[in-house]
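For this depiction, one protein chain was excluded, whereas all remaining protein chains were kept in their positions.
Moving on, here comes chain A:
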Amino acid sequence: MAGNFWQSSHHQQWMLDKQDLIRDRQHDLSKLTEEEYQKIFNFFASIIQVLGEQLKLRQQVIATATVYFKRFYARNSLKCIDPLLLAPTCVFLASKVEEFGVISNSRLITTCQTVIKNKFSYAYGQQEFPYRTNHILECEFYLLENLDCCLIVFQPYRPLLLFVQDIGQDDQLSTYAWRVVNDSLRTDVSLLYPPYQIAIGALHIACVMLGKENLKPWFAELNVDMDKIQEIVRAIINLYEMWKNYDEKKEIQGLLAKMPKPCPAPQR
């Protein structure tokens, strides 16, 4: 339940299998390479992040919104609902579930318009944010259905803070690892691994980045499946590798053009 990951819908229904994930993405992967697919997700994760920051949401809420977004497209093609509509819908729903307080409809739309215009003009040019409140509300019902009403998402942040406490408070380490967890939202790990494992993976990466050799014994004593941790580390490192040679500002318009899109009702 809400306090127990092992009995949660997150664990029981939303720990997906890598093979299933690949199979369910077949439609999209016939139009996009895996890397292009990841770049598109990376882009919409940025939109969710910036929207959340503009709305002054906490990182926990932003992370939950991002997981909703990933869960929806884990089961559906990108063409089912325009991700530009689903992204703010996820933010809207997550803010209610996490009890941030209700974001008014008009504030949500205004923020979307400002964010798209000011921060993502490199992707959308002069095009305005095209959706209105009624679209978000309709989309929200579809989102809730596709999430099978599983709205409580466990995030790696709390386990991360507990691990850092256990290691002995280290602000630099926790700041770095926290950022790695944020970055992990751009990968599939939140669909595939329990949050505590992601937290350990993030700590691992942070230790390597900071050259903290002395924590090896701490990791060795953990009673976890180190293979899983390695898989998580690899997924996040792959993201960093991808970022090295990627200029989103140049490529994203081409990617969005290539992205599978919703088809309208047949004309009669």
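FYI, a residue touches a chain if its C-beta (ideal position, glycine included) is under 8 Å from a C-beta of that chain, and two chains touch if they have at least 3 such contacts; residues count from 1.
As a convention for this text, contacts and distances are computed from a predicted model.
Matching "DNA repair protein RAD5", "superoxide dismutase", "Guanine nucleotide-binding protein subunit beta-5" or "Cyclin-dependent kinase 8" against the UniProt entry of the left-out chain gives the name "Cyclin-dependent kinase 8".
Check A:47, A:139 or A:180 against the missing chain and you find that the one touching it is A:139.
Of the options A:36, A:82 or A:251, the residue whose C-beta touches the omitted chain is A:82.
Remark: the residues of chain A touching the chain excluded from display are 1-4, 7-9, 58, 60-61, 76-77, 79-82, 84-85, 93, 96-102, 130-132, 134-135, 137-142, 144-145, 149-152, 158, 261-266.
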